[in-house]
Each structure stands twice: as structure tokens, then as C-alpha cells.
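One protein chain is absent from this view; the other protein chains keep their places.
So, subunit A:
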């Protein structure tokens, strides 16, 4: 008797997994009604799949029936696969029972588009409304915005969801047109803008009236597929940067394309997903958001792609050796942050600790910085006297020879460009 629901979950979880967003953080929904669930503060990864990705939300499609035929998507109309659809009650019951057993932080609900956009969006809204109002569920809900859905439905969805997202899919309009002629970036921008302006409006009202209800408290995000179309890293990151700025996105996700189709426009089935490239893009994204880097410093016309063998911060440092060495005992916090091998928390510890006395090598090692990498770029109380200036290639060679990169073993499947 369990077979039907097990089969549905199998199909609809499988179809949803290519959306990589897993975040369950950034909301402020508290359990104030003695109901169930709490989505305040930082997220929790309840487990990790064997591919090492966080499992935080029950990530499913309402249905994988779809009227569109996007070449990169496993649920495309022309694909010969099993189709299924949950009922509203089934989604609610799965969510509640998983949540009560501490399996998940909440629900990530997406859907193929059946009939039309509003029909689909209306079903999604019905589920989240039932969870919030009937089950008194205060856990995290990430809801997909269906392109083309009416403003009224988006507004209602925003009253129940913690985060909403809509995917750009391909980094440029040209790329998208190539694989999904029925879609455009414009129809992604429109709802992003509408929800953004609503969030801003609710926030400004909140400043005046305390009882203003929540509206998408964890903000919006999007996803860019990497490696399905031939864009450069520069094009990808510049698009991401523009969306961070124009739509106040909380996150841009980069999803290395997993070949799932024999379409001649796409990488063939069985070819390796571009995992290193994806990782480097995330590192670069972090540099923009937490390390005070401008996207033009990381990638530009002279340097349009991220390197596979070194991370983007080290790469930037090697291209800008004139800005180093940085004196740990006197330099500005933001300059310390730019040193390869020093992260946000060790940079903070360094500026705290140096108020009590000059910092020596032994201190720095204990504070948890990657000293082997950082030492080429810093001066400290007992730095050795350096007689000659090393050039970038030499430093890179030294760092690579000393470090055991997690990619060394499998780096062979991604060809070096140079």
C-alpha cells in the first residue's frame, strides 16, 4: 500500500534535485503560536547526499508534467520519462511528518508547468497556505516563482513563503534562446522586480507599524547553469553581479550542468560535470559578497576565466603582487582579508589579538590561517629577512608544490586552457 506514494516521491524528488539551492537560513519566522517549527536564524543541514550536497529541505516538484520543452531540463515535454503529480494533501503530510521527525528544515516546492502559469502557481500557493494556516507550520518554505504567474498570486505566495526564487538558467539571453526558445530573461526579471519592490514596501511599513506581516523574509535567489552553453566565467559572474545589485538577491547559485539529454546542442551524456569550475565560481561569488572584491578585479577582459589550479583569491594576489606584502601588525582589516590563506574569522581574530601585542609566526599558525599559503604575502613580527623579490610564477609553483589540492587527483578530466 506504500508503493504509490513511494514511487511518486522517487520521481518528483529526482526531478527536483537539479535545483541546487538548499539554504534554509536568513528568515526570521519564529514559533510564536505554539505551533510547529521555527525558521529563525541560521539554517541546518540535516544530512548530506553522497555527492556531498547539503540536505536541508524536502525538495520536490508538485508535478513533472510540463508544457515547456527546455533542452537542459529533465522534465521537458519531449522527454520520455515517467510522470507523476502529488495532491495538495500529500505534500502537506510529507512535509509535516518529515519535519516532526527532525529530517528537514522545511519545504522546497517547485513544479513543472501544467495547463498554464497561473493554474500551477495557484496550486503551489494552496499548499503553502494550508501549511501555514491549518498546520500552523513555522518551518522554512522555499517556493518557486512560476514565470508568467499573475501579480496577485505572487503577492499571496509571498505572504507564506520565506524565500522565493526563479531561475535564469543560462547566463546570457543568447544561451537561453539557444536551448529554450520559449523562454527569456525578461520574464525572470519581471517577477523578481515585483517581489523585490513588495519586500521593500513591507520593510518600510514595518519601520512605522509593528504588526506588518512577513513578506518573503529570506529574500530571493536564482540559479545559473554552468557549462551547458559556451559563456565565459566573466559573463557568468557579471550577470550574477548585476542581479545581486539590481534585484537585491540573497544568493545566486551556480549549477554545473549534468548531461541528461542526447540533444546535439548540449554536452553528451556521460561527460564529466564541470565541478571545479562550479567551485571556483562559488569562491569568486564569496569574494564579491564577503571579502570586499569588485567583480572587475576578479575577472575582466584580460583575465576572462577563473583558473582551475588556484583559487580566485590567490589568482588575484599573484596578479597584484605590488599590493603585497601586507604587514599583519599594522594593515587595515580589509587588506588582511585579501591575503590568500586568511579567511573572515581569522582576519577578525588577528585585528583583535594585535591590540595586545605584536603577532609572531607562532601566533598566526595557531589562529588558524593557512600559513603556508599566506606567508608569501605577509610580514609579521619575526618574518625572515627577504633578500629578493619572488615573481608570481615562482610563488604559485611553491604553493602548488606544498599543497595537496583536493583537485590534483581528478584535475586531469578538465583540460587546462593554457
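Structure notes:
Convention: contacts are C-beta pairs under 8 Å (C-beta built on N, C-alpha and C of every residue); 3 or more make two chains touch, one makes a residue touch a chain; residues count from 1.
Here, contacts and distances are computed from a predicted model.
Per its UniProt record, the hidden chain corresponds to "Putative DNA metabolism protein" from the list "Proteasome lid subunit RPN8/RPN11", "Urea ABC transporter permease subunit UrtC", "Putative DNA metabolism protein" or "Response regulator". Here the missing chain is touched by one residue of A:35, A:372 or A:397, and it is A:35.
Contacts to the hidden chain, counted on subunit A, fall at residues 2, 5-6, 9-10, 13-14, 16-18, 30-31, 34-38, 40, 44-55, 58-59, 94, 97-98, 100-103, 136, 256, 258-259, 272-273, 275, 349, 352-357, 359, 363, 366-367, 406.
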